[in-house]
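As you look at this complex, bear in mind that one protein chain is not there, while each of the others sits in place.
Labels run A, B and C following the written order; every chain starts at residue 1.
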Amino acid sequence: MSQTIHRSVAWVFRALLPIVTTFRMLIQDRFALWGLSIFGVFIIVAIIAPWIAPYDPFAPMMTETGRLMRLAPPSSDHWLGTTAFGNDVLSQLIMGSRVALRVGLVAALAVGFISTLVGVISGYFGGIIDDILMRMTDVALSIPTLPFAIVAVGLLGPSVDNIILVITLLFWRNGARIIRSVVLTERERVFVKWARAAGASHLHIILKHILPNILRVVFLWVTMSVAFAVLTEASLSFLGLGDPSITSWGQMLNTAFASGALRSAWWWVAPPSLMLIALISSLYLIGRAYEEQTNPRLKDHS
Amino acid sequence: MRAYITRRLLQAILVVFVVTTIMFFMFRIMPADPTTMFLEGGMTEEARQVLLEEWGLNGTIWEQYVLYMGNLLTGDFGNSFFYRKPAWEVLFPFIINTLWIAVPGLLLGAFIGSALGMIVGWAPRGGKVERSGILLATIIRGAPSFVVGIGLLAVFSSYLNWVPGYGMGDPQGQTGLMRYLNWDFAHHLILPLCAVIIFFIPENLLLMRSGVVEARTEDYIELVRAKGVSEKRVAWHAGRNSMLPLITWLFPALAETIAGIVVVEIVFSWPGVGRELVLAVVRQDYPVAQAAFFLLAIMIVLANLAADLTYSKLDPRVAYK
Amino acid sequence: MNYLVKSVATATVGAGSLFFASAALSQEKLGEIVPKLSLAYYAADMGPVYEQSARVLSQEWAKLGLEFQMRPIQFSTFVSDIIVGGKLEDMAVFSVGADPDRIDPVFYLNNISACGQRANGSSWCNEEYTRLAEKQLTQVNSDERRETIHQMQELFQSQIPWWPVTNTVYGILYNSDKWENVTNPSPVAAHENLVDPWLAARPLTDDRIMDWAYLEDVSTYNPMSEEGATGWMRFVYDTFAKIGADGKSRPWAAESWEFTDDTTVRVTLRDDMTFHDGEAVTADDAVFTINKIVEIQPPTMSSRIGNIAGATKIDDHTFEFNLKTPDATFETIAMTYLFILPEHLWADYEGDMVNRDVVADGVAIGSGPFMFKEWRVNELHDLRTHKAHFAAPAYDGIRRLALGQADAIRSTMLDGTADIATTVLPVAAMSDLGMQEDFLEFIEIPSHGTMMTWLNNTKPPFSDLEFRRALKTATARQRAAIEGWLGFAVPAGEGNVPRQTGQWYNSDLEPVAFDIDAARKILEDAGYGWDDDGRLHYPVK
Partner (left out) sequence: MSIEFETLRGTLEKKPPVRLQVQDLCVTYKSARGPMKAISGVSFDVEPGSNFGLVGESGCGKSTVVKSLMRLLPASATTSGKVLLDGNDVLAMNRQQLSRVRWAQIALITQSAMNSLDPVFTVGDQIVESIRAHADVKHAVAWARAEELFAMVGLPPERLKEFPHQFSGGMRQRAVIAMAFSLNAGLLLADEPTTALDPIMQDQIMSRIRDIQKRLHRSMVLVTHDIAVVSETCERVAIMYAGRIVETGPTHDVLNKAYHPYTMGLQNAFPKVVAKGEKKPPLISISGGVPDLANPPAGCQFAPRCPFATAQCRAEEPMLRTAGNSLVACHHMERATEFRRAALKAETWRVEETLQ
């Protein structure tokens, strides 16, 4: 029994190793540094959001005269002013980070898992399984992203969990294809042939030989999926399909847009837009830098 | 080559068939049904049955499915519940409006994107041009299309007031074909088109750039330069070779384009397929929504096929078994 | 998100229960805990107002020791599941619009309160109340009917199965430099009214086309199948009568009418009416239209023509309605809805009349104040004034722009492309604009549109009258009006009929003031108790 624990611990350690090396490699690239730091800030803000948000995101702010403080421009006690419903924009912004990251990370992990599963199985086993899975991927690739999401959220109801489910249903397809192509090249490697000849089980080969080598692509794909997930959640919320009981940035923009305050209340519209851009592009920065470091032909040899 | 095309077409038909089926069942198991709009107004139960029967919604789901698919083969998308006109007739004018921003947007975005990508890719490695090019492209790529839309609206329409922000033309404008060919329509087209172009540039730029960066280390580039041709011509060789990954990405990206365009149409009140699709889904107008999905699925599948064919034209090495 | 609601509630309740626990002293055994209640409301696709109101109301109700699960539901699913589907789990907060039909209280009294009615989502069934409901329908004499209606509200107020929270205030924003005499359509919403402000308005400049920034809700110009935009259809097709502000019908195409007996109404038409193609409007057209409708029974009209047997011509300008049963609402609901089609354009049409594409056939011709000119779907509707109409407006035409989103409407109002805006742009934004810009004027339209709270009367705790009384006492109507509707709604009255319906509202129902402590007192007297962390428990069995 102790022997298997020992081996699994070793395996976990070995699986973690590439992530550590990736991290160290990423640091050298200036873009990745920028991306990682911005992303890090978002994660910290998301974790400590309830404590640093000055007000409850939905609490109505009252003026001295007891009237609802609507569309107040930024002031000392409301750094980013208030919304058309008298809520504090800064608190909604901070709480919004929690939603964006929750959707982003959970959906990305789910997408990453399914893409890897489909990619590895169809890439490694090939034959009929490969055909079936690839035809399924073709079908999934032909479904227009947002319209499908609109129908699905209409069907399931506009809660955050449903949005995560819809995003997972939508984005596993691209990853599956990328990972499958990488697995195909790995499978042809000589040592895989030897291992097979030596009687190793499929699972053993996949875990020991195939998976570690494609971790690079999986990591890249998961980073991109976080960006897609945040982007799609924001678009869905903006279209009014988001969960109104939460304060995602897309939801803030939807409320601003629906209240016709888009042009007058810049302090209500600009911050969530900038947060979205910052978060998504920081992820793209990490993904891009990662791709350049690990793709020999792109590496900057100067 | 011919065998390949027929195989791909068969595959395409299968894919479109499956997508339409998925969409059909998704609409049918929606809790609300199209008569909801009238129930609120107090429609009697018998009247509701008459409507359901007229719209072919009263049989079992399986009967409805067979009926729908049967009609589909004969090109009949069924009548819209809301407009009571053939779904195709409802959608057709919207398709043209969407194409007005989708096609030029896609092409201009791809053209500008790849041109910039070539410049950034050809610039000295690690230089200022490369760094700022990549940073800018990544930031714009990070902006959701509605943020781009809102930004354009805020700056050009409300602050600078150069361009109208909404609709497709002045209410007094001419009608029929002439309405598309006049200055006023172009004036309204500018902002939504820019939003789509901006939505497209970053991907193209970054893909072309990495293509050019890879190509410039190739041996043939050295020989071309040795031939004493102009530097621009040498860059063209690198650019020409990096068009391949671009094309394979560009056409299938239509699935994402439609998503982006739906939001652009809503932000700019542009009467296109995307906006009508959202309205149709909210109204439970299945035939129109399904016709729109059918149309989008076909566009995407054809795009994939087009990508493969142009790929072979661009890269002679790819022979088709 | 709901943990926030819970934490706010427990904090305040904690203090409260400390006080009560010490007062109660005795080791009172608590009954079973009241479970988490789901609160359904319109999702974000209907705008942020409903979410904000539901939150405010649930915050106050939570002070009774209750806990809520917020459940946003998309509009169409909400209507089909909860309003007509009978699938209301616990509670719902939603609103119904200010349709002209609802000036006659039958919707509030019967449709959503009487036994067996499909729209009775709160599934409250009281035999006595339902008997009165059927009776008032047949009372053609309005005084008798008012007496019965007031009695019904008395009975309803004693049971309070559900209750209204606020009445919506609509608004109109118009360009006062270009238009004057823009009258107030209250209590009906502007897009449902014809005379106010549309026919009353007068142009001040040479731009004699009124541009109305709105959304796209018209599905066809065939009045037999249009349900969503009946208001707009009445611009083209005249009706026999018009609803007045006092809830009574006023003559329109029908000069006068009277009940010759309980089931026949003799109507005399105006003699100066012409269709848009110049043909005179006679009783033949009216009789032809009514009999055709009764014969075809168009589905969308079913709720209004169920009681009509047919029509018989008396002479060129008089005819009689033959009703199946006496119907008190005929004047206010049917006469203001039924339209007149030109017989000479429809008589020889064989196809399915209900689905006839009138625009394509070029027969979008009625006798209303405006003539059809053009319809670009999802873009605009263009109507020109029918000069010969007896109440023709003082300008040349009306154009409705299908902009469909608040920001577009706002900017078209500001740059002068649009002259008037009535909805989609929130009322608060309209009033802000009215104040900021001197060329924009804002009119407030108090309406009978109602936001109401429904309870599932079939199961505890809502089956207990005391609990319902306590819940009503803890309903923060004022806060909902201010924080949910941004001040553009007024706290609703008592009973189930809106105060704005004028004569039908029973004003001497004894009011229930908002008071959390009184509400907790009611619960305590009824045997309910609170545990240490302030959660409400049922009385001990």
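Just so we're on the same page, a residue touches a chain if its C-beta (ideal position, glycine included) is under 8 Å from a C-beta of that chain, and two chains touch if they have at least 3 such contacts.
In this text, all values refer to a predicted model and were calculated from it rather than measured experimentally.
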Candidates B:F25, B:F92 or B:Y220 - the one touching the absent chain: B:Y220
Selected from B:R2, B:K128 or B:R317 as touching the chain missing from the view: B:R317
Sites on chain B contacted by the missing partner chain, in the whole complex: 124, 218-220, 222-231, 233, 237, 240-241, 244, 314-317
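The rule is short, and it goes like this: only the chains that are shown with their structure count from here on.
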Pieces of the assembly without chain C, by contact: one piece
Pair sharing more residue contacts (C-beta pairs) when A-B is set against A-C: A-B
Far-end chain from chain C, centres as C-alpha averages: A
Rounded Å distance between chain B and chain C, as computed from the means of their C-alpha atoms: 39
Averaged-CA centre spacing for the pair chain B and chain A, given as whole angstrom: 23
Where chain A and chain C are represented by their mean Cα positions, the distance between them in whole Å: 43
Numbers and ranges of chain A residues touching at least 2 other chains: 154, 257, 262-263
Overlap residues in chain C, where contacts from two or more other chains coincide: 45, 74, 76-77, 405, 407, 411
Chain B to chain C touching residues, read off their complex: 30-33, 36-48, 50-51, 54, 79, 82-85, 90, 93-94, 153, 157-158, 161, 164-168, 170-171, 175, 266-267, 269, 271, 275-276, 279, 282-284
Of all residues in chain C, those that touch chain A in their complex: 1-2, 4, 8, 43-45, 47-48, 50-52, 55-56, 70-74, 76-77, 405-407, 409-411, 425-426, 428-429, 432, 482-483, 486-487
Chain B-facing residues of chain C, complex: 45, 74-77, 79-81, 83-85, 96, 99, 101, 107, 111, 118-119, 211, 216, 219-220, 222, 225, 227-228, 297, 299-300, 302-303, 306, 355, 357, 374, 376-380, 382, 399, 401-405, 407-408, 411-412, 415, 417
